[in-house]
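A single protein chain has been omitted from the complex, and every remaining protein chain is retained in its original position.
Chains here go by letter, A and B, matching the order in which they are written, and residues are numbered from 1 within each.
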Amino acid sequence: MSKNSKTAGWGSALAVSPAKKIRRPFNWRPMMSQLFTVAVTLFGLLVLTFVIGRMMPSDPVRAIVGEDATRETYEMVFRQLGLDRPLWEQFLIYLRDVLTGNFGVSIRTGQPVITDILHVLPATIELATFAILIGATLGVSLGVLAAVNKDRWPDHVIRVFSLMGHSMPIFWTGMIGLLVFYATLGWVGGSGRMADFYIGLVDERTGFLLIDSALAQDWEVFRSALNHLILPASILGYSSSAYITRMTRSFMLDQINQEYITTARVKGLSSRQTIWRHAFLNIRVQLVTIVALAYGSLLEGAVLIETVFAWPGFGQYLTNNMLIGDMNAVMTCVLIVGVIFITLNLISDMLYRIFDPRTR
Amino acid sequence: MTTQATKLAVPGPLLALGNILRFLMKSPTSAFGLLVISVLIGVAVFAPWIAPFGPYAQDLNNTLAAPGGAHLFGTDELGRDIFSRLVYGTRITLTIISLVSIVVGPIGIFVGTTAGYLGGKYDTIMMRITDIFLSFPSLILSLAFVAALGPSLNNAIIAIALTSWPPIARLARAETLTFRSADYVAAARLQGASTSRIVLKSIVPMCLPSVLIRLTLNMATVILTAAGLGFLGLGAQPPVPEWGAMIAMGRRYMIDSWWLVTFPGLAILLVGLAFNLLGDGLRDALDPKQMNRR
Partner (left out) sequence: MTGEHILDVRKLSVGYRSDGGYIDAVRNVSFKLGREKLGIVGESGSGKSTIGRALLRLLPTARITAESIRFEELDLLNISEREMLKVRGRRMSMILQDPKFSLNPIRRVGDQISEAYLTHFKCAKADARAKTIDMLQAVQIRDPERVYDLYPHEVSGGMGQRIMIAMMLLTDPDVVIADEPTSALDVTVRLQVLNILDRLVSERGIGLIMISHDLNLVRNFCDRVLIMYAGQVVESLKAPELSNAQHPYTQGLLAAQPRIGGGRTPLKVLDRRPEWKEPLEVQA
């Protein structure tokens, strides 16, 4: 909600704008002040992750050296980690490390955390992208349908359907889905990104299994990957569609009562043409914002759904490291989620400006 | 219709509450939500009388029994009665919801009203901070806090509270901004009332209704987040009959014993849905446009 009001504020700050064919200097000021805001938020993000990282009651040194290390080793590592210095100095070191792309080494894999994360991220992006495609298609069409039929039965059915998607514990839906569609009906693949015996058959080029297998023209793997993707993506998509449906409906209702809709009807457009060519066109911009935000929230669901489906992605990486207390990995993950979220917001703001002639 | 509207504007909070309740009961969906929540509270209060077994009572001779007979929803891997555990679980759910709301409400109101009323640098800084919190999905941030604090039910509650105050603060600030320049606030200032007195006596009461609605809507999210944390093993620890944790434990036996995960999940779904439906109805009830359209 608050995010929307923010973008709306941006829009109104840019009230005057030039016509398409008259060139006027591009108005940089709002862009710059927005970038400044983003920079401040990013800095705050770093402070937050730093603070959370230091809040930890478990001993980071113990986690590295093990329970029966000598006192000397312990103190050496203690100094190596910089824990003997004052907090502000530790923060500066943290800042320097992050800015130079040094996020530390994962205790579990022994690899730089960032390498690990880049390795698992494509699996999650593949899942989330598929899910948002499903969620946005479902949400937008149901939202429009509900608005057009306001207070009649389709509206009520859609309201309950989408609130269900909003209320279900996604990990549970995942399990029930596996139980029904995999174990009982056998319609879809089970856990993981593909059937076990295909693992390693396809060269990893992009990390996106569908793309990799298509590149290798290995359609069996492609089919298996799709088969495994469809259930978790549908469940994630359904849960994200709830928010999209509700917002689409309310945006649409705002438009339907506008006078220009009457104009369109007077011109002789059918109600369907009026809805899609006029009303829908006007909410397109707002929808972009909503879908971008929903995409960010998918990461949340992904953490849970990946655990259920043993999906070797970002969410599983995060939870696994959390359970063994590898704070380097955990905090980096959190930081990355924050950065993705902020980036999505920024992108949706930019799209807003591109799509809406009034803000140009 | 006009009389209805003016009646609502009249202070009498009880009258308003009655009106809201009547409006809610008119819509079948919010009436359903209200009903489920009343049942939830009733079950939590009378849990020992409703549950046929204790939540921790094991019966190793009767493990993983299918639903039916003495065990309405079957038994788990230690022969504990799932129905009874669900019944006692309502207490945990309600505890989480109320603790989070009790913590989040005042913090959100304090930050929001002071930021809105004082404005200036303080406002900017406070709103930046809420922005930072809002730039994470709430579950991820809760995960991070719990990871730092260590997994337990109490820490889960703290983590959820820490992540859910910013939206409340934003709301309270927006409300404050609309009241700040109202005449009655100016009158209070002219009479020489101190800032804290104005905020406390003139502004906070005006923000309360919308904050309460927001808290209700928030409860569905709190339930889901708590269950998610429990499922990941970061919230309530077994053997506590928290619904999310019950699902996590039942996962291993899921293929053969579907009832282990199905019923706790349905319970979460039902309660989450009830709060969402109620919140939805409340929003309609307090939206003046909707009131008139009736």
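The definition used in the following text is that contacts are C-beta pairs under 8 Å (C-beta built on N, C-alpha and C of every residue); 3 or more make two chains touch, one makes a residue touch a chain.
Predicted, not measured: the structure shown is a model, and the values here were computed from it.
Undergrad: Quick one: jot down which shown chains the absent chain touches.
TA: Touched by the chain not displayed, across the whole complex: A.
Undergrad: Would you mind spotting which of A:Thr184, A:Thr262 or A:Thr343 touches the chain that isn't drawn?
TA: Among A:Thr184, A:Thr262 or A:Thr343, only A:Thr262 touches the chain that is not shown.
Undergrad: Given the contact definition stated above, which residue among A:Ala39, A:Leu118 or A:Leu281 touches the chain not shown here?
TA: Considering the complete complex, A:Leu281 is the one touching the chain left out.
Undergrad: Can you list, in ascending order, the subunit A residues touching the missing chain?
TA: The list for subunit A reads 17, 19-21, 258-260, 262-270, 273, 277-278, 281-282, 285, 356-358.
Simple rule for what comes next: only the chains that are shown with their structure count from here on.
Undergrad: Just give me the whole-number Å value for how far the CA centre of subunit A lies from that of subunit B.
TA: Chain centres of subunit A and subunit B, defined by C-alpha means, are spaced 24 Å apart.
Undergrad: Which positions of subunit B touch subunit A when the two form their complex?
TA: It is residues 29, 128-141, 143-150, 166-167, 170, 174, 220, 224, 227-228, 231-234, 244, 247, 251, 254-255, 258, 261-262, 264-265, 268-269, 272-273, 275-277, 280 of subunit B that touch subunit A.
Undergrad: Show which residues of subunit A lie in contact with subunit B when the two form their complex.
TA: For this pair, the touching residues of subunit A are 1-3, 5, 37, 40-41, 44-45, 47-49, 52-53, 55-58, 156, 159-160, 163-164, 166-173, 175-176, 178-179, 183, 296-297, 299-300, 303-304, 307-308, 318-319, 322-323, 325, 327, 330-331, 334, 337-338, 341-342, 345.
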